[in-house]
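Let me begin by handing over the structure; questions about it come next.
Missing here: one protein chain of the complex. Every other protein chain is in place.
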Amino acid sequence: MAAVDFEHRVAFNPMSEAEASRVIGVAKRRDFLFAILGVFVLVLSMGMLTALIVDLLVDGLARIDYDFLTSFPSRRPAQAGILSAWVGTSLVMLTTALIAIPLGIMAGIYLEEYAPRNWVTDIIEINVSNLAGVPSIIYGLLALGLFVYTLGLGRTVLTAGLVLALLILPVVIVATREAVRSIPLIIREGAYGMGADKWQVIWHYILPAARPGILTGAIVGLSRAIGETAPVLTIGALTFIAFLPPSPVQPEFPFLNFDWLTSPFTVMPIQMFNWISRPQEAFHINAAATGLVLIAMTLTMNAVAIWIRYRLRSQARS
Amino acid sequence: MPEAIMNQETYRQSEFARASDPSVAAGSRPNAISDTLKADVRGLSFWYDQFQALKNIDLPIAEKKVTALIGASGCGKSTLLRCFNRMHDLYPGNRYDGEIVLLPENQNIVDKGIDPIRVRLKAGMVFQKPNPFPKSIFENVASGLRVRGIRDRAVIAGRVEEVLREAALWDEVKDRLDQSAYALSGGQQQRLCIARTLAPEPELILLDEPTSALDPIATAKIEELIEKLRDHYAIVIVTHSMQQAARISAYCAFMHLGQLVEFGTNETIFTSPKEKRTQDYITGRFG
């Protein structure tokens, strides 16, 4: 240890009370200014969201009525409606959910519970994280080149459902992983302690406990898929459809009908985009009305997801 | 030496303060000591929300001496230590009652009207686990000076070297001052944190189990360092180790369930404690 010469050290003057007051004063002012800045950004971003919603309400609310929801698009803006759009959206979402949710949950469980620490896992992980950041329009190109032409699926509900499923797959995977990871160790150990094997532990204990978290992820993913426009536009979804796809249920045996999968379609965001692109003001009103319906759906879904998460957290606390 | 003069003045002032304030007069209150006081805890209680963690504590802190706080886990000794620089103010729902009077200013530092930042500028703290900032060794030591608005490079560089020497770290780091503090070993990191605390010349140094995360060799170095510092600073240390308390402290306070059970000189506590609970604890019969 180096010798310390306390008697001969360089004079160092701790600051006086007045100096301290000045320094603290300056620091506190900066501190306060920054807090104001933080609140300002908050107000600004929330103000934008509010302005957007109010703008849609002012432009489009009056246009929404029963006829608007039950009419096909038309050349005359006042008679046009979004029937084929919301039916198309429903069918595409059904397809997306049926593909993305099981696949995403399975992949998430594999990565969280089974994956060994090796380069294969590393590649899968990097890959999932990268897929989450691939622009949606690139998925559109994948669908156009691969599904529409190479696989010959055409510009159908199936193609759209498939591409949107791939698009939200990372969302479901990440949500599953987080939900599974948050299951306390005691549940696992308790189950293993009874002699359950890995799959039984997952199926009977982990998945039920992780269900709210996974559900949240699935809802957020689907709400993103509902609003996605670019990939569906890229595969060449039609913008003017005056008929409905065949119904998925029928009165005769086998009661289910899958012809709708191969039907041409349109969806709400595309209908909206189409109306925005028209020069006539009247179509813009239709666009605003469609936007309102769309945003009401996505905001509701997100609010439900937030509510589930909130309940989950307050349960965990009590 | 200007500093020596100032310190003598400090002495006089504090004696003056003691004489003029009847409540501080020796003998008129529990736990009186013959040394000059640096701080005086008077009837301090503390609550985490509804839970009362400290109950009516009276404790003198001597200038230029080490006061050790001992007791079983959860007895409130760290809670008490963290009152001295108002760390509890960082979290909502905490409440103080009573006083910690800092001398010679004769200022109650747990008073709501006193800015906690002002208190922390006077009372420096070293934590259980070394917590160097993600910066260079030099910048870690300099950070306390920069916060105090000191910009002069020569002053900062001089002071950094000085306190690194005081912390017996200079020879080990002088060639790599601009390297990350995370490159140091745990013991070195803790000595760096001590140097960081010393740099702005705090009036009071608070050590919260500073060696509990370290191996025996690093612990010995820190203890050696505290022994060097104790003639120059008022130090309060929380420790789990009886031996450590016995080796380095001048005064010792034993706490149990939020209460101060017994306070006295090192000798009294470790050789002839009055309370049975103290005796049991220091002989290892409980806790």
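Which chain is which? They are A and B, in the order written, and residues in each are numbered from 1.
Here is the rule we go by: a residue touches a chain if its C-beta (ideal position, glycine included) is under 8 Å from a C-beta of that chain, and two chains touch if they have at least 3 such contacts.
In the analysis below, contacts and distances are computed from a predicted model.
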Complex member absent from the view - protein name from UniProt, among "Chromosomal replication initiator protein DnaA", "NADH-quinone oxidoreductase subunit N", "Phosphate transport system permease protein" or "1,2-phenylacetyl-CoA epoxidase, subunit C": "Phosphate transport system permease protein"
Shown chains touched by the chain that is not drawn here: A, B
Listed residues B:K55, B:R95 or B:K129, member touching the removed chain: B:K129
Candidate in contact with the missing chain, chosen from B:R42, B:K77, B:R148 or B:R230: B:R148
Contact set of chain A toward the excluded chain (per top definition): 27-28, 30-31, 34-35, 37-39, 41-42, 44-46, 48-49, 51-52, 55-56, 59, 103, 106-107, 109-111, 114-115, 123-124, 126-131, 133-142, 144-146, 149-150, 166, 169-170, 173, 197-200, 220, 223-224, 226-230, 233-236, 269, 272-273, 276-277, 284, 287-288, 291, 294-295, 298-299, 301-303, 306, 310
Residues of chain B in contact with the chain not shown: 85, 87, 90, 92, 117-118, 120-121, 124-125, 127, 129, 131-135, 143-144, 146-148, 193, 196-197, 200
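Please note the rule applied: only the chains that are shown with their structure count from here on.
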Approximate Å spacing (C-alpha centroids) for the pair chain A, chain B: 51
In the complex, chain A residues that touch chain B: 1-2, 4, 6-7, 9-15, 19-20, 22-24, 26-28
Chain B residues touching chain A - in the complex, by the definition given at the top: 1-3, 115, 117-118, 121, 147-149, 155, 158-159, 162, 165-166, 168, 170-171, 200-201, 221, 224-225, 228, 231-232
